[in-house]
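In this view, the complex is presented without one of its protein chains, the others remaining in place.
Let's look at chain A:
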Amino acid sequence: MGQPLIQAADLSQAFGDRTIFSHINFTIPRGAMVSLVGANGSGKTTLTRILLDILKPTSGQVTTAGDGHLQVGYVPQFRNLDRDYPLSVRSFVQLNQLGRPWPWHTAVEKQALNHVLTETNLLKLAATPLGMTSGGEKQRAYLAQALVNQPDLLILDEPTASLDVAVKHELIGLVRQLNQTNGLTVLFVTHDLPLAKEFTDQYLLLQNGRMSTGSAQAITDDMISD
């Protein structure tokens, strides 16, 4: 953990006359695993969209370390993939390798693909159609797809909402392990406070349009008031 990877200064967002949050400040240190918590509708997704550069904030700015171009891996909350989804786990993860347009992949790309499949324990499932895998395995495939380009920042958007407790711990435990061994910076968006407390270094809490931050150890179960 060290220099800030992302610094948000005086950030405000409103849609029409509805203010989502105003004048918030926070930093995400490089190599940290940070949770973004808050009640439903508190603006977690809006903030995520700003960090992903999909949405321009109403005012304020986000600065990123280095040359300003941050490679972000994102695991979205919903995926519309049913039981009949035909692509294998390997092909699904490969979708995000966009270095060149034509069909065949270079040796370097294949190596990166195998590496990420190994890291996410998906090597044995690589040839299985994604539609036939379990909920936890699907989440690991989404994670692998987000990681295949070795991003500077990984954003997980409520990935545990539909998982049972054991699978949830396994998934976030895996992310934590990648965070600690590879120095991957992670923003974990969730409303699962015990999970945030167990697996992250610090929290960002969005509440009533304001942001507060602190060490993950200080997270309490009644922190979010609806």
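Methods note: contacts are C-beta pairs under 8 Å (C-beta built on N, C-alpha and C of every residue); 3 or more make two chains touch, one makes a residue touch a chain; residues count from 1.
Just so we're on the same page, contacts and distances are computed from a predicted model.
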Quick one: the chain not pictured, UniProt calls it what, "ABC-type Mn2+ Zn2+ transport system, permease component", "Transglutaminase family protein", "NADH-quinone oxidoreductase subunit" or "Molybdate-binding periplasmic protein"? "ABC-type Mn2+ Zn2+ transport system, permease component"
Contact partner of the left-out chain, one of A:22, A:91, A:162 or A:213: A:91
Can you work out which residue in A:9, A:127 or A:218 touches the chain that's missing from view? A:127
Residues on chain A that touch the omitted chain in the whole complex? 52-54, 74, 76, 78-81, 84, 86-88, 90-92, 95-98, 100-103, 127-129, 132, 142, 145
